[in-house]
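All protein chains but one are shown at their positions in the complex.
Right after this comes chain A.
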Amino acid sequence: MGKHVGRQTVVFDRPPVIASGASVVGPKEGQGPLASYFDEIWKDEMDGEKSWEKAESKLMKRAITLAIEKAGLKEENIQYILAGDLLNQLTASHFAIRDFSIPFLGMYGACSTMGLSMEVGAMLLDGGFADYVAVSASSHFCTSEKQFRMPLNYGSQRPLYATWTVTGSGSLVLAANGDGPRITAATAGKIVDYGIKDAFNMGGAMAPAAADVMKAHFQDLNRGPDYYDLIITGDLGYYGTQLTRELLEKEGFLLDERYTDCGIQIYDKEAQDTHGGGSGCGCSAVTMAGYLLSEIQKGAFHRVLLIPTGALLSPLSTQQGESIPCVAHAVVIEKE
């Protein structure tokens, strides 16, 4: 039993394979730099649905269906779905997954949900509890604004450091056996709260959680950042990544140009007016299932550290003046 290494990390004996990935996104993401990596791009934010919430569920349902198809599997082959989103009581996921006849494990890690789902899914597979699991996460700009911020047509200004919630869902099928990129290790994050209260400043709030889990990861595995060709956080955006760099530098870990963020990759900051970058569960999910998986399969990257980051606030906690507890989960994806 050498699977648990150090304080927070697990190293898989039989590293699960990422058998396939699928991503479905909204129009804005489809105009961004990663457009060519997405399986489906919607023409509008509703895609014929009656509410934004239904539309978000449809994104996830479609992404899971596509991922299962692309893996050459059928619904009955998948033993578990692990998924989550940002809406109260995981509304988007529950209504997406009720149409599947697959056991469901709900995951909530705010925008870190994709990392959390991959980590737990890989544990299930390595533990011998399943042969195939599907993992998924989604977010929708309109549902998030409605739940966490202001009505869409309200004429307010967003701070320059605010991030833009990604409309999209990314899904992966993970397999116990087979060929392809493997999840070799994962580090579970602790909840970290440095007292940031500004709900627009997610990057600033989450950076300490990202830095904390990365530090634990490097220490547990006795590795430095130079082990990886790409280190990519979930949705810290431009300012959050800078803060993460600074925090880790203080701990003696230098993140050079190999470090970036899904929220930086997904939008063109100038042309798309997205201010601080992209955010939301969908941000790391579609970047993983689209861009990262594709580039890893092509051999552009061999060792990737993906760290989806989540701000665990609620509209209630913000109104009550609480600070923002945050979490991040680090997942190692390797391909020979």
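Quick note on the criterion: contacts are C-beta pairs under 8 Å (C-beta built on N, C-alpha and C of every residue); 3 or more make two chains touch, one makes a residue touch a chain; residues count from 1.
In the analysis below, contacts and distances are computed from a predicted model.
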Response to the item:
UniProt lists the protein of the undisplayed chain, choosing from "DMSO reductase", "Stage V sporulation protein AC", "Beta-ketoacyl-[acyl-carrier-protein] synthase III" or "histidine kinase", as "Stage V sporulation protein AC"
Worksheet item: So which of A:113, A:201 or A:233 would be touching the chain we can't see?
Response: A:201
Fill in: Of A:50, A:74 or A:298, the one touching the omitted chain in the full complex
A:50
Worksheet item: Where the complex has a chain not shown, which of A:72, A:103 or A:159 is the residue touching it?
Response: A:159
Discussion item. Using the document's definition of touch, tell me which of A:72, A:103, A:128 or A:151 contacts the absent chain.
Written reply: A:151
Discussion item. Even though one chain is hidden, which residues of chain A still touch it in the full complex?
Written reply: 50-51, 53, 146, 150-161, 192-196, 201, 203-204, 208, 239, 242-243, 246-247, 276
